[in-house]
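Worksheet: one structure, shown below.
A protein chain is absent from this complex, but the other protein chains hold their places.
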Amino acid sequence: MSEALEETLHETTPPTPNVVEARDLRVWYGTDRGPVRAVDGVSFDIRPGEILGLVGESGCGKSTLGRGLLGLLPDGAKMDGQLRFEGEDLLALSKRELFSRRGSQLGMIFQEPLTRLNPLMRISEHFRETLRTHNKGMDKAEIDRQALEMLRQMGIPPTRYRSYPHEFSGGMRQRIMIGLALVLKPPFVVADEPTTALDVLVEAQIIRILHDLRQNFDTSLLLITHNLGIIAEACDRVAVMYAGRIVEIGEARTVFATPQHPYTRELLRSTISLSTTGLNFIPGSPPDLVEPPSGCHFHPRCPDAMAICATRAPVDRVHAGGTRAECWAADRAEGLLDDLPEADLAPLKQEEISVADEA
Amino acid sequence: MASASGSLPRYIVQRVLMIIPMVWVLITMVFILLRVAPGDPVSAAVGDKLSDEALDARRATLGLDRPILTQYFDYLGSVARFDFGKTISDNQPITDVIKNNGGATLSLTVGAILIALVVGIPLGLLAGRRRDTGTDAVIRVFGIVSYAAPVFWVGLMLRHLVAPTGWPTYEIASPITKFEIEPVTHILIVDTLLAGNTTAFLDVLQHHVMPCVVLGLLLAGVLIRLVRVNVLQTLQDDYVEAARARGIPERYVVRRHAFRNALVPVITVIGLQIALTLGGAVLTEATFSWPGLGGKLIEYLIARDYAGVQGIITFFAIFVVLISLLVDIINALVDPRVRY
Partner (left out) sequence: MFGRLLTPFRQTTGMARWILLTGLLITLAYVVLALFAPWIAPFDFNQRSVDGVKFDKLSAPSGTHWFGVNDQFYDVLSRCIWGARTGLHVVTLSVVFSLVVGVPLGVISGFIGGWLDRVLVFVMDALYAFPSLLLAIVFAFLLRGPLGGGVMAAALSLTVIYIPQYYRVVRNTTVSAREATYVEAARAIGAKNGTIMRRYLFGNVIQSVPVIGTLNAADAMGTLAALGFLGLGIQPNEAAEWGYDLSRALDDPSGVWWTGLYPGMAIVLLITGLTLIGEGLNETINPTLRKRRLRKVVLPPQDVATAMVEENR
């Protein structure tokens, strides 16, 4: 990340310390064909009490990023870069130190609540285990009190405290999971597609709970989803991810109103509402993360692609409105590319994408 | 338990009702098979010992001169009353045979299962935890070889090894013990305790060691494999990752989540192996001249005593089915997901 940008970032950021600061994060997996660059140089900040939405297609690396922040990557994945949590570099910690932060400082809410709870353990036992791990001396009564209070806030009646997971509906299980993640009051929580497995009505309830986290718990949240509607409802800022990179990040309202990056624009256009008459879609399929397209990864599918997009990766810049994006077309629109040769700015000849690559 | 306990009796009744047809199928199969053989049972068993009239008389007493369907229904009826008929060779009611010899087989089987649990479960858990390491390889090979090695061979080899030390390798007890102890439950080891005779108890215990170890190793081999696979699968389960995400230390995660969940099906597994255990018990009894039902079965096989063979096999069939019923019930009590 360039120094100039770093400065700009600090200028626009208020003086209160960030909960999370990520710089040039990379997470690569090893496979037979070569390393998969699931996360390929991602930088962002999260302020206390803020909800940052992370949106993108399947396979863009957002789940990997979420897990990487907590150190929950599978064997064979390597992470590097800088990850500061409340000032401390998480990547420099030993495994044990990272472990002790999980749960109490860093929380995680997973996608499928059904399988995330041990079917042989009662809910009470789940809470006891979590609380006791981080507060060794706490007595049973205090544990139960805190757990029941958390469940109450999640809308789970105390009579169900000693029930087993399979006795709850999907929505209730997710609320229990959120409760388990929050009971230790961590300052930062990652929610990885928390409502994808739930129906729409339940989804609304869960999103409301997540949205109110800020008031009730002062927790910062990284909300990973592919659903733009949720972002619009619940998030303060949004980061759009494509092929392992954040292509645009800014205040949610601004990004939705004036998207700088063509991908963001296409995403917004492809959402369906009651007024939709024709289906818009982005042709092609997500790129191969082992050998991503050269230059800007989005260029094969971008309606605004120019010659330069295929040869040079665009520079991360803060644009009008405060949004940060990396896109040559956006730069050109702001008049920043005037000194480049015409050849570079000519529209890119793209291959006809008639059939999705996966077929 | 959490679920409505009032329906447990109903569940049991449901299972019993499902068991009955299965038992009926097994009994019918045994009956058909043993009648299908050419020649008649009586001459096969004692043909060379009795005169023709005596043979006919025997056949009449055993009801073998009546039409086969009548015989079949008679047989079903008597089995329902727990009367398994009489042997041909020595005219003994099979129920008596079961009573006198069942205890020895029972103590052998129980001892073997205990040894299998003590050896098999820890090794299986260890192998699953340390997948693909040297420890895992050694344990797996041990498991495979334990199962591959025939009980009669292991018994024979152990016998050769142990012979110089004078450790007992035959029978269930010394003649003195057998003479002294009153058969109350007909399970010798229990009877020695009831009689308060410590020397006799130790004597019987000593005799139990070799056969139980041999049969136990066989079962342990199977158990190791099953437990290991279970552990591998539970370690990949989602709730394990979720627990890690909450900061639960790895050793607790492994012990309280993976191992515990991996062992829940162990009871079912043991129950399912009861068939294997019975087969192994028959062979073990042959190897160690153990006075159990297996030994008796072989006696009747050699004597071509159809009634004896039929009676004992029918009893085994019912026993296996009852055990599987018991296992189902225990499973329902232990696993909260089984709704009843």
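Which chain is which? They are A and B, in the order written, and residues in each are numbered from 1.
Here is the rule we go by: contacts are C-beta pairs under 8 Å (C-beta built on N, C-alpha and C of every residue); 3 or more make two chains touch, one makes a residue touch a chain.
Please read all numbers here as calculations on a predicted model, not as lab measurements.
Touching the missing chain, out of B:I12, B:L26 or B:V264, is residue B:L26.
The missing chain, though absent from the display, is touched by one residue of B:P150, B:P168, B:P249 or B:P265; that residue is B:P150. Residue positions on chain B in contact with the hidden chain: 21-22, 25-26, 29-30, 33-34, 36-39, 131-132, 136-137, 140, 144-145, 147-150, 152-153, 156-157, 159-160, 163, 225, 229, 232-233, 236, 275-276, 278-280, 282-283, 286-287, 297-298, 301-302, 309, 313, 316-317, 320-321, 324, in rising order. On the side of chain A, touch with the chain left out of the figure occurs at residues 24, 26, 28-32, 35, 40-41, 75-78, 80-81, 294-295, 311-313.
Following the convention adopted for this analysis, only the chains that are shown with their structure count from here on.
Centre-to-centre separation between chain A and chain B, using Cα means, comes to 57 Å. Looking at the complex, you find that chain A touches chain B at residues 70, 72, 99-104, 107-108, 110, 112, 115-120, 122, 129-130, 133-134, 162-164, 166-167, 177, 180-181. Interface of chain B with chain A (complex): residues 2, 237-239, 241-250, 252, 256-257, 260-261, 264, 335-337.
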